[in-house]
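A protein chain is absent from this complex, but the other protein chains hold their places.
Presenting chain A:
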Amino acid sequence: MTKQVHLAAHFPGVNNTTVWSDPAAGSHIEFDSFRRFAAAAERGKFDFMFLAEGLRLREQNGEIYDLDVVGRPDTFTVLAALAAVTEHLGLAGTINSTFNEPYEVAREFATLDHLSGGRAAWNVVTSWDAFTGENFRRGGFLPQDQRYERARTFLATAMELLDSWHGDEIVADKETGEFLTTPTPGRFAHFDAHFDIAGQFDVPRSPQGRPVVFQAGDSDEGREFAASGADAIFSRHGTKEAGQAFYADVKGRLATYGRAPEDLLILPAATFVIADTDAEAAELAAEVRKQQVSGQTALRKLEEVWNRDLSGYDPDGPLPDVDPLVGEHTVAKGRASVRMNRDPMAVAAAWREQAEAKGLSIRELMIETSARQNFIGSPATVADQIDDLVQSDASDGFILVPHLTPGGLDVFVDTVVPLLQERGVHRTDYTGTTLRDHLGLAPLGGAA
């Protein structure tokens, strides 16, 4: 059977994939950028648009990092405003479980779901750097072994709160004067090692019941967490085979939890460059990567591995002779990528070999080692690739990450979407109203 391709869009943000130096690049803060971006996604009949989160400005060498886009608005506030100017598009945001409490997050998502008529989604993340914690009451510290547990408990507790109203409490009968059918709606009591809360939740059940839940992350724990209760998982894989292996693994875990394969969507993030011909697209893609990795950016990216100040080096020259500093990372702060460089000596050795073999400068190497765009080609080529990956079970669709704000999605919507529609693998209009409808997830109904 032919699968439908699920499409979503990631608003370009604080990351060097976002090209702010292009004359076509607009504001990342002004509402008009969000409005235009959302309008393009809705024109393309996308399932949802997505906002990332970062709660402290990144720093490098003890200074605020100034080479990428800096600054972003508040996620809930933008999504609520977008609900006013869109009709069908799902509204998804990353919200950290570390620097919030379950009651406030449950309340925000229930509100967003009400105000959007059932279009809210939550990408649950957890971060534990004391660096970000310096902006919050709670700080950021928790022993390693308790972090994952708290995140899981946080989500479960938020869901308990969301389920505390069943959906049939409000009758508002003007004649009889009965507003509620029960004197104690929303009652909850939760006690465990992390949360000790009790009382009555104050937001009645929302159209979707709960926000759609996304989970990012590729670890075994992350996969299991997603299989146990998430509605969609982000992942990013370099090859079709790697994507298929991930897909089979994650979908294979669902039965344990009494869930069917269609209950969890696999939606990798994907970058793209589209031009009239494949050759033009390839040329443009190379150009974009140069824009993304300037000489200064290349040095900073190298510092993420070297963990040293490399500002004295020439980005057009060879790699540094000195080795990376091993140990606690002190140079780059507030970045997810730093935490992934678990073995800097091995990375450095591999890069030196690669640079020497090909005679690459620091900048050339950084361009070469950074991920190339996932889809490069003419509209027909990109449509082929996407359809093939979905039909061969490497994914259920993609979250597209344009490199330009706010117009970067337009070329995809205007040229690739019609081709996917012609093939019958992408909707020509929305058939439902909620995000669960768009994702093909069964409605939750009232809570038990």
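Odds and ends about this structure:
Everything that follows uses one rule, which is that a contact is a pair of C-beta atoms (placed from the backbone, for glycine too) under 8 Å apart; a residue touches a chain by one contact, two chains touch by 3 or more; residues count from 1.
Basically, contacts and distances are computed from a predicted model.
The UniProt record for the undisplayed chain lists the protein name "LLM class flavin-dependent oxidoreductase", from the options "Branched-chain amino acid ABC transporter permease", "Acyl carrier protein", "Acetyltransferase component of pyruvate dehydrogenase complex" or "LLM class flavin-dependent oxidoreductase".
One of A:F37, A:F50 or A:F99 touches the chain omitted from the figure, and that residue is A:F99. Residue in contact with the omitted chain (choice from A:H6, A:R56 or A:R223): A:R56. Contact with the chain not shown here comes from a single listed residue; of A:P12, A:G44 or A:G186, that residue is A:G186.
Listed residues A:V203, A:A227 or A:V250: the one in touch with the omitted chain is A:V203. When you scan A:V70, A:A156 or A:L444 for touch with the missing chain, the hit is A:V70. Taking the complete complex into account, residues 20-21, 29-31, 35, 54-57, 63-64, 66-74, 76-78, 80-81, 83-85, 99-104, 107-108, 110-112, 114-117, 134-138, 165, 170, 172, 174, 177-186, 195-204, 206, 294-297 of chain A touch the chain not shown.
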